[in-house]
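Of the protein chains in this complex, all but one are displayed in their positions.
Chains here go by letter, A, B and C, matching the order in which they are written, and residues are numbered from 1 within each.
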Amino acid sequence: MKPSTEQMLGLYKMMVRSRAFEEMVAEQVQKGHVPCSWMSGIGQEGTMAALCQLRSDDHMTYTHRGAYSFISRGSEPSRLLAELFGKSTGYCKGKGGRHIADLEHGVMGKSGAIGSHAPIAVGMATAIQIRGGDQVVISLFGDGTSNRGTTHSALNTSALWKLPIVWICENNGYAGAIPSADFTTFKAASDMAAAYGIPGISIDGNDPLTVYAVAGEAITRARKGAGPTLIELKTYRVGAFAIGAKDLRDPEEIMAWKQRDPIERLRRQLLEMDLLSEQLIASIDQEARIEMDSAVRFAEESPFPNPEDAYQDLYA
Amino acid sequence: MKPSTEQMLGLYKMMVRSRAFEEMVAEQVQKGHVPCSWMSGIGQEGTMAALCQLRSDDHMTYTHRGAYSFISRGSEPSRLLAELFGKSTGYCKGKGGRHIADLEHGVMGKSGAIGSHAPIAVGMATAIQIRGGDQVVISLFGDGTSNRGTTHSALNTSALWKLPIVWICENNGYAGAIPSADFTTFKAASDMAAAYGIPGISIDGNDPLTVYAVAGEAITRARKGAGPTLIELKTYRVGAFAIGAKDLRDPEEIMAWKQRDPIERLRRQLLEMDLLSEQLIASIDQEARIEMDSAVRFAEESPFPNPEDAYQDLYA
Amino acid sequence: MKKITLTRAVNEALREEMQRDPNVYIQGIGLRAVAPNSLTGGLHDEFGSQRVRTAPMDEPLIAGSCVGAALAGMRPVAELHLADFAFCALDEIISKAGKWRYMHGANNGMMLPIVFMQTIGGYVGGAAEHSQSPVGFYMHAPGLKIVVPTTPYDAKGLMKSAIRDDNPVLFFTHKLLGGTEGEVPEDDYLVPFGKAEVRRAGNDVTVVATSYMVSLALNAAQSLAEEDVSVEVIDPRTLEPLDLDTIVQSVRRTGRLVVVDEDTMRCGVGAEIGFQVMERCFSDMKSPVLRVGNPDLPVPYSPVLEKAVLPSSSKIQAAILRTLNPS
Partner (left out) sequence: MKKITLTRAVNEALREEMQRDPNVYIQGIGLRAVAPNSLTGGLHDEFGSQRVRTAPMDEPLIAGSCVGAALAGMRPVAELHLADFAFCALDEIISKAGKWRYMHGANNGMMLPIVFMQTIGGYVGGAAEHSQSPVGFYMHAPGLKIVVPTTPYDAKGLMKSAIRDDNPVLFFTHKLLGGTEGEVPEDDYLVPFGKAEVRRAGNDVTVVATSYMVSLALNAAQSLAEEDVSVEVIDPRTLEPLDLDTIVQSVRRTGRLVVVDEDTMRCGVGAEIGFQVMERCFSDMKSPVLRVGNPDLPVPYSPVLEKAVLPSSSKIQAAILRTLNPS
C-alpha cells in the first residue's frame, strides 16, 4: 500500500497543520485563554498516516490526546479553538471544551473516561456490518488505556464478529508520568491480538510511510470484510502529559525522541524524493501559520454563548 | 506433584460428598423448598483436585456454579442447605441464598455479577504480598466470564505484580445455552495467558489426578513468589444451566460427557491402584447419603429468621 | 383487541419496530437461545443473528457499543437482563448515552436513540444482587428517559415510543409483571411519554406508585374502600418525562400523598416526587408526604426477610392511614 505523490504531499501538509495547531493551542493555554488544559499530541502525528486514508463515510474513535485526529478528518482549526475558548462558534457551542465532536467530519464525540471508545468503535462497526456497507472504523487507544477492561472486551467482540475495525494502539511509552512497564506486562501491545486470533503488528509510529502502508493493508482487509487488525504504533509524546504539567521523564530520552520526529522524517523523505523543496516547505509552514493566526482571531472574536443556552441540547 | 494415598482418598470422598450435595439440592429445588434456583456443579467436580490443596489460610474465589468449591474448603452441607432454605441457621442467616460466604472456612462471598471475583482475587493476593506471607489464592472463572473486562484487567494486574494467584478457567463449553464459539475467539482460554506473559496450560478438567498435578505446581510456584498461572480445565456441566432450565444442548454430547465423569474416573483409577474396594466405595456413598439426609433434616427443622433481623448486619 | 401478556406485548413491539425500521437491532447476552415466551423470544429466528445479536458477556461492551451504533445512525436496543447487571455499565449509560448529546452541543443533530431494557424487582428470592429496582440512580442522572410500564397496553405502546424516540430510554420491566394479561389493539399505536394514568379515582389520599407497586397500591385502595377511605392511585408510566401536573392536580384535591416505589427510598423516586409536590402544593397539604419503599437495605434472600424489606399492600395501607391521622 504505497501512497501517491499527491497523497504523500497531502499527508505532509496535514501533519504540518496539526503541529501548527498544537503549538498555537499550547500558546493559548499558557496565555490563559483556555479555561481547561490540553493534552498535546506533538510527536504523535505519525498516526495521521493511518487516519488520512479514511473515506468521509468511514468512522473513527480517538483519544484524549492531541488534535491530529480531528485535523486529519477535516475539522477546522478555527472552530476547534473556538470550542476550547468556550465560544458559541465552537464545534460543541462551548459545551464540550476538550470533548469535541464534529459530526459533519466524522468526529463523533470524545469520552472523558479513557477506554470508553473501544466499545463505541464496536458499535459503529456493527452498524456498518448490519447495513452491509464497506466502511471501516479506525479506533485509537493509548498504551495506558489498554489496561481498561473495555479495551479487551471490545477486541474480543471485534474478532468474534469479524468487524471492520482497525485498532491502533498509540504506544507512547507512558500514561501520565508512569512508564508502561508499571502498568502492563505486554511487551508489545500487539501481543494482545494473538489472544483474540487477529493479526497484530508493532511498527515505528514515527515513520509515516510505514504507518501508511501497514494501516492501508489493515483498512483494505477490514473493507473486504476480513475482520479487525491491531496495529501498535511505537511513538512518543514530546510534551508533558498535559500542557503545564510537570514532565518527570528523562530529558535525554525526550531529546532522543525529538530526533525521531515524524514530520521531520517525512519531510526528509519527500525532499529526497524531490517532492518537496525548501521553498515549498516554507510556504506550507507559512500557510499553516496564517491559518492558525486566523483561527485565533476567529476564536477571540467569537461571542460566548448566552447563559440560557445551558438549558438547550439535552434531548433531541 | 503427586498426591499421597491419603490425599487421593480424601479427594475422592470430597467429590462424592459434593455430588451427593448437588443431587440432594436438585431434589429440594424440585420439591419447591428452595425459594430460588441453583446452578448445579455436577460434572465439574474435577476442580476440587485443585481446591483441596489449599491451606486453611489460603484464599479462594469461586463462581455462581455448584457447591464443590465450598465443600472442598470444609463448609457444612447442613448450613449450606439451610441458607438455600432461607433459614436463620444458614451461613448467611438467610440473607444470601445462593450468594454464600463462610468466612470460617475461607469462603469469602459470592458476587451476583459474573466477573467481579477476579479483581477480588487480586485484592486478596495483594494483601498476602503486602504482609509477606506465603499464602496463595485460587480464583475460578467460567469460559463465559472470560468475556468480562474485569477478568482481563485482573489477569494483567496479577502478572504485573507477580501476585500469588492460580487462575482457573473452568471451560465447560457453554454460557447458558450458548456455546463458547459464540462469545469468544479464544481457542483455548489459556491463550490469554500468553498476552500477559504468564504460564498458561489447558488440561482435561475431568481428570482429577492431572488437575491435582498441574494445579499443585502452579500453587507451589505462587507460594514461592514466582507469580500467577492460568490453568484452563476443559470440562462440562452435566445438568442444565440452572435447575429447571431447559437444556438446549445435543443429548448425545451430554451423554458423551457423562461417560467422562470425573468422579467415576478417579474411582476407576483408585480401584486400579487398589486404594478403593467396592465395599469402601459403597460405604463412602452411604456416608455421604447419611450426611445429606441429616442436612435436609437440619435445614427443615431450622427456624426462619425474624422479620426484624432484616434490619441487622448492614454496618459493622 | 386481543389479550396478551406484558412480556408478549413488549415482544410484539420489538418485532413490529424491527419490521418497520431496518435500523433497529437488538443485542444482549444469550439472545440466540432465549425462551420463546421471553421478552425477546422468537426474534432471533425471525431476524437472524445480525439484527438479534448474541453479545459477549460484558455489559460495558453491550451498552457502549449501542452508543457507537447510535452515533452511526442505528437504533440499538440493549437487552441487559437484570438491572443489577447493568451497574457494570453505568459509565456507558450515564456518562455516554445520557450526556454526550448535551456535552457535544447537539452538533447539528447528534442523536442517541438507544433503548436499554432492564428487568427489575424483588419478591423472587434473588437476594441483594439479583433483586434491585434501581430506578432512582437513573432519575438522578440527566439525559435519560425512564419508562416503567404496568399493563400490556402501555408496555407495547411505550416500547414503540421508546424505540422511535431520538434519545436514550431506560425501559424497566418488573419480574412479576411479565405475566400480567391485558387487552392490546391489533393495530399500530403509541403511548406517549410523560402522561400519567389515574388507575383508580379517589378523594381522600393520592398514591403515586411505580411499576409492580401499582398493583399493590390498587389492592391497598380496594381494602381501604371497605373502610370508606377513598384512594386515588396514579401510575406515572414514565418518570422522565414526569407528568407532575396530574399528580399535583390530584394532591390539590386530596391534600395527602403517599409515593410507593420498590427501590431504596433515600434519594429515590419518592423523595423526588414528594419534594416537588411539597414545592407546588405546600399550602394544600394536610399532612406530610409519606413514602413506602425499601428502607435502604440490600434486598435479603429469605422470604421472611424479603417481605420485611419490600413494600406490600398492607404497608401501603398503613401509610395511607398515617397520612389521614398524622401523629
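In the analysis below, contacts are C-beta pairs under 8 Å (C-beta built on N, C-alpha and C of every residue); 3 or more make two chains touch, one makes a residue touch a chain.
Owing to the predicted nature of the structure, the values given are computational and were not obtained by experimental measurement.
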### Query
What chains on display are touched by the one that is not shown?
A, B, C
### Task
For the chain that's not shown, point to the residue among C:247, C:290 or C:310 touching it.
C:290
### Query
Which residue among B:50, B:122, B:140 or B:209 touches the omitted chain?
B:122
#### Entry: Hidden partner chain, touching residue among A:36, A:256 or A:290
A:36
### Sole contact to the chain not displayed, among B:3, B:41, B:66 or B:112
B:112
### Query
Since one chain has been left out of the picture, which residues of chain B touch it in the full complex?
59, 61, 90-96, 99-104, 108-109, 111-113, 116, 118-131, 149-150, 153-154, 156-157, 160-161, 312-316
### Missing-chain contacts mapped onto chain A
34-36, 83, 86-87, 92, 94-99, 111-115, 144-145, 147-149, 175-178, 182-184, 246, 248, 304-311, 314
### Task
For chain C, enumerate the residues touching the unshown chain of the complex.
60, 84, 87-88, 90-91, 94-95, 98-99, 102-103, 127-129, 134, 136-137, 139-143, 263-264, 266-272, 274-275, 278-279, 282, 285, 287-291, 296-298, 300-301, 326
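Definition applied: only the chains that are shown with their structure count from here on.
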### Query
Between chain A and chain B, what's the gap in Å when you average each chain's C-alpha atoms?
46
### Message
Suppose each chain is reduced to the average of its Cα coordinates; what separation in Å results between chain B and chain C?
### Response
37
### Task
Please list all residues of chain C that touch 2 or more other chains.
55-56, 58, 60-61
#### Entry: Shared interface positions of chain A, touching two or more other chains
149-150, 153, 156, 160
